[in-house]
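Excluded from the complex is one protein chain; the other protein chains are retained at their positions.
We call the chains A, B and C, going by the order they appear; numbering starts again at 1 in every chain.
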Amino acid sequence: MCGVFGIFGHPEAANLAYLGLHALQHRGQESAGIVTSDGERLFGHRAMARVQDGFTPADLASLRGDRAIGHVRYSTAGGSHLKNAQPIGVDYARGSIAVAHNGNLTNFEALRERLEERGSIFQTASDTESIVHLIAISGKESIPDRIAEALAQVEGAYSLLFLDERELVAVRDPMGIRPLCLGVLERDGVTAHVVASEPTAFDLIGARLLRDVAPGEMLVIDASGVRSRFPFPKAPRKMCLFEYVYFARPDSVLEGANVYEVRKALGRRLAEEQPIRAGDDLVVIPVPDSGLPAAIGFAGRAGAPFEMGLIRSHYVGRTFIEPQQSIRHFGVRLKLNPNRAAIAGKRVVVVDDSIVRGTTSRKIVKMIRDAGAREVHVRISSPPVRWPCFYGIDTPTRSELIASSHAASEIATYLTADSLGYLSLEGLVESVRSVEARDRAGEAPTADAYCHACFSGSYPIPFTPPTGARHLRMVNG
Amino acid sequence: MCGVFGIFGHPEAANLAYLGLHALQHRGQESAGIVTSDGERLFGHRAMARVQDGFTPADLASLRGDRAIGHVRYSTAGGSHLKNAQPIGVDYARGSIAVAHNGNLTNFEALRERLEERGSIFQTASDTESIVHLIAISGKESIPDRIAEALAQVEGAYSLLFLDERELVAVRDPMGIRPLCLGVLERDGVTAHVVASEPTAFDLIGARLLRDVAPGEMLVIDASGVRSRFPFPKAPRKMCLFEYVYFARPDSVLEGANVYEVRKALGRRLAEEQPIRAGDDLVVIPVPDSGLPAAIGFAGRAGAPFEMGLIRSHYVGRTFIEPQQSIRHFGVRLKLNPNRAAIAGKRVVVVDDSIVRGTTSRKIVKMIRDAGAREVHVRISSPPVRWPCFYGIDTPTRSELIASSHAASEIATYLTADSLGYLSLEGLVESVRSVEARDRAGEAPTADAYCHACFSGSYPIPFTPPTGARHLRMVNG
Amino acid sequence: MCGVFGIFGHPEAANLAYLGLHALQHRGQESAGIVTSDGERLFGHRAMARVQDGFTPADLASLRGDRAIGHVRYSTAGGSHLKNAQPIGVDYARGSIAVAHNGNLTNFEALRERLEERGSIFQTASDTESIVHLIAISGKESIPDRIAEALAQVEGAYSLLFLDERELVAVRDPMGIRPLCLGVLERDGVTAHVVASEPTAFDLIGARLLRDVAPGEMLVIDASGVRSRFPFPKAPRKMCLFEYVYFARPDSVLEGANVYEVRKALGRRLAEEQPIRAGDDLVVIPVPDSGLPAAIGFAGRAGAPFEMGLIRSHYVGRTFIEPQQSIRHFGVRLKLNPNRAAIAGKRVVVVDDSIVRGTTSRKIVKMIRDAGAREVHVRISSPPVRWPCFYGIDTPTRSELIASSHAASEIATYLTADSLGYLSLEGLVESVRSVEARDRAGEAPTADAYCHACFSGSYPIPFTPPTGARHLRMVNG
Partner (left out) sequence: MCGVFGIFGHPEAANLAYLGLHALQHRGQESAGIVTSDGERLFGHRAMARVQDGFTPADLASLRGDRAIGHVRYSTAGGSHLKNAQPIGVDYARGSIAVAHNGNLTNFEALRERLEERGSIFQTASDTESIVHLIAISGKESIPDRIAEALAQVEGAYSLLFLDERELVAVRDPMGIRPLCLGVLERDGVTAHVVASEPTAFDLIGARLLRDVAPGEMLVIDASGVRSRFPFPKAPRKMCLFEYVYFARPDSVLEGANVYEVRKALGRRLAEEQPIRAGDDLVVIPVPDSGLPAAIGFAGRAGAPFEMGLIRSHYVGRTFIEPQQSIRHFGVRLKLNPNRAAIAGKRVVVVDDSIVRGTTSRKIVKMIRDAGAREVHVRISSPPVRWPCFYGIDTPTRSELIASSHAASEIATYLTADSLGYLSLEGLVESVRSVEARDRAGEAPTADAYCHACFSGSYPIPFTPPTGARHLRMVNG
């Protein structure tokens, strides 16, 4: 997963991009990059580090100009190299251009093959580089037209920011799979437009959310303001449900819906779909922090007390020394410690957002039981994750997804849980729809306005699974 | 504040000390150090860094032996130098000895003056160095006797760990102001004793809490096991209340009482002492993470919904670039962001553990109001902090403590809060007593078994405020 | 200036490339890079650092395979970014290819404009990237043919190494302006071919110099051995004289001539052309280390004692703190200190290889005089540098070259020298020719077999001075 941020028209563009990326770090901590422009040239800096570690004051000072785009990237298998950090910035016939991308192109290999046959060279393993090549060879005159022509050849999920010497262009893919929103920063007589993957990035810098960028919309931002275009054929909205379930920050608002409210609603619905017998010895605890809102919702609906039964450490480091001697639950214990007093002798409902491989959940269940819980009931505020995501979330392969080959009862046995209950896909969709409708004070989107491929296998964009044949042949360290 | 950890009799002593310190990092992140012994020599490594950054695998490998003591230290004004990191290790007539200290000596300057007159030299600014000098000049034969003779000359709060070639000695001051507990690690046929500031350090390494070290108790740990002595005149227990209110981790157990349960009890009592008019528009939110348990307790007792109205960022870095242009609530916003959906249009009760200077609380109140709260009521789960701590907590000087010169109503005005309510000292003491009694399934300690000097000005150990004349003349970088 | 190194057929290819680059560091210390291949993929690592600082053992271990090319680069103004470090490695239609380049393309801007018009994008500011584009769009089948077709469109000086999955290709430009040599490493039954800018790189790894790569020659090295081709129209040899005068290491052999012997010969000829009155008070001293061989030659011919009148510090660091108070000769003194006993009261002849801006020479003259020299006579073992180099040496612009606008007598006055004598261009050429003839035991090359553009302004390759219009628009940090 990645996060993008852009700003146009502010004298401290680089500093504000830095802060915006800081607020988007839950979307990626492996690399961070910013490209700015002073209207004549572009200036870039990228680092294989969290934004606060990879940018010195001198780095920021070198990023001149009043406009910027930035990018944070999540660690993915194979390809943790500076060359793959974004934004990608290049020179071409029309000047310079930089691009930051959240999402994934499903026809990447075919595009790359076609471009290579034409004589193009690739210096990164990123699918994003293809987009730049397409822009460079476009026959169109204006940058927005060149971008539109390039993206017309592209399939997949993308929230894209482009910066050249003249304008900042933001584009969301026709189905709107990844989020992107528009805001404005007004202070001291300066009005600057901002775009970001989530509005939480606006909060930190004091900007105000105007609206989501619509699926298929292109915004062209320059000194004269913001112009909107819809250069692609209309397509059904397919907003990613996993953004609501896990990825977005709880204080974000996506498509009008507050993520925290969505997650509480998921918890309430989950309590209805997967109830637990009431009793004085019942306690509902979250896996912090991701399961917290759903646990609050679950506890409220179930009428059971909500407690912090697992305490999260804030000091987890990178390079940890593991003792040779085995310590029970060691890996998960570095991050979470059971709070005995809250769970000993209790029937414990532990609420989490999802189960991927199941290994961590199993450790958590055992740890809770070791701390004295009488029963451990696992409740998951989303359906079983059975299919990989090809639209930008780094899920493991199918064979690693425990729910792809095991029924809930088998998973419960594996987790050593007394019971396991998932939210239904219908429950998930209905909950999101109802909060969207309420928060926007409008009509609910239709039930098919969401991508739930990871739960259902129903992929909204057809694709050929990548063979890797055209992928990352040159290994750059 | 500091944290200490010790282990005797385990082949991976250095690794386990490293992990124990990791679990104590909420007590200090400025420096970390470990000294080990193989029975013949001592081996030390200290770093001005968090333990996970300051110790490489090679560093740990160089720390040979089956016993270790470790120390983490909180950043204090003036004196952030490696020389002041602990444990302090020295050679003297009887061999080598190392010491790790949590607490503060109140007769430090007089001690230092007396020692300097005798010809002693001081290489650190730490009061702990005095203890080592006193041990070195003791006329006693055994190490425990030398330590006892040295500590008989010392006043103040201390939980101390000593390591020499033969034994590990743990001492808690006669009033038991700072916590210290004893545990045991049994696995694979190895039995190792462990001591730590809080039992949460035992959880991570799979050790089991045996009991608190008693006020005035000295434990001598060697290959033959643990021997207990009480070398000092008996004194009344004066356990620090602020450990319960703020400092300890919620999953710790101090004096038998679970800290999380204490904090929930404080929240319940606070709801009784400082009630808010009920209503559908009422919501209780914590300042995360410190105010979380009290907010749960408050909400339960007040019958109002508990919500995460402030979202905490997990990615706050050290060296942050602040934009030149003022951003509202910038400093606090890096760490906390209001969750609009949970608070807009609501009467918000925000629960925190304490108010020190008041500047952060003021920013939080304003931020909550900016996010749309109709009213903002501040509730604090401890009494006003009016006096500095001379026993090891780095509180600011009296003039910086807002409650030392302002009434609650004036502070409420400063905070721009609609109301402000503190817990009474009596309420605090009663709540801690009741949980101590319940959790230990025994009698409650008396009401005067606590140090509440920071709230009441009633200092259990008489002292002359330090003049600084004997303090830190040589500034070592 | 840059240095290149290549090896084919050795199990420790990356380690040996590392060592080869270490021996070439006098040709560039700003960046270092290595690309290897295991026959199926390419593996690269580059760093903005000296090779011993930029490559960890783990970096080297990640560079798999039995063949490698490497590159070191000198610091040049504008463009000190990792993206510009070499080798450049890319994927294209035929697989992967990497290239390392010593030299400079004179038609770089025209090439880049043509390629950009075609739709190519540029990710570096390096002229070398153009070569890769030309290879990628070539219509030829084999890699050597594609390279030949690409280089047929290129003008300028180049010693180039290419590596793909199958072969290592080494090419020297038709005029042979930059050096390149071929060697063989035979030990323990392994035979590996090596190529390098200078044979001193062979010495360190125990390889043996076979011969210089001829001007215009292409060597294709693969498992079957070395094949030679001459794909370009024949051109006159124009070996760079400045390599002999300054750039190459004295223990190198270029075109058969030992550089140390050449420099001694220059010193002898200089003593004949620019004699000094003999006398007991005469002493000849070098500017160490570059002027050392010429000073030995000068002293021998002049019959005057050779002394180390300037002592060079071996500990000059990067980031030096300069005192605010002015210190006489501070800048040069960090590196050189006068040895008073050797020069006080003497008539001093100080021998250096060249004068560029004159500022350092002026400081040296003053420093020698301050140390008590009666007279200071400057002798330079090459003609005045009057013209910039467009073939790979980073000389300053014409206006900064003191000899471009001042006669020798004026320069002597600026230097505050009692006399200044340059070697004549004829003297330089004759000396190099005679050593070439002697060391090769063959005929001397003709007098026009050298590039002396920096001395004479007679540029062997016509060119349009670059306008910078197509150069480095995107500034990548």
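By our rule, a residue touches a chain if its C-beta (ideal position, glycine included) is under 8 Å from a C-beta of that chain, and two chains touch if they have at least 3 such contacts.
Note that the coordinates shown come from a computational prediction; the quantities given were computed from them, not determined experimentally.
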item: Visible chains in contact with the missing one; value: B, C
item: Hidden-chain contact residue, picked from the options B:133, B:178, B:193 or B:433; value: B:133
item: Residue of C:152, C:223 or C:327 in touch with the missing chain, whole complex considered; value: C:327
item: Of B:95, B:275 or B:460, the one touching the omitted chain in the full complex; value: B:95
item: Hidden partner interface residues of chain C, rising order; value: 11-12, 15-16, 18-19, 22-23, 25-26, 29, 50, 52-53, 55, 57, 60, 187-188, 200, 203-206, 249-251, 253, 258, 260-261, 289, 292-293, 296, 300, 305-308, 311-315, 317-321, 323-325, 327-328, 330, 333-334, 337-342, 439
item: Footprint left on chain B by the chain that the document does not show; value: 41-46, 59, 62-63, 82, 88-93, 95-96, 98, 116-123, 132-133, 136-137, 470, 472-477
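Operating definition for what follows: only the chains that are shown with their structure count from here on.
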item: Pairwise touch network: line, ring, star, complete, or other; value: line
item: Degree value of the rotation bringing chain B onto chain C, based on Cα positions, nearest 5; value: 180
item: Whole-Å gap separating chain A and chain C, where each centre is the average of the chain's CA atoms; value: 49
item: Centre-of-Cα separation between chain C and chain B, whole angstrom; value: 62
item: Centre-of-Cα separation between chain B and chain A, whole angstrom; value: 37
item: Sequence positions of chain A contacting 2 or more other chains; value: none
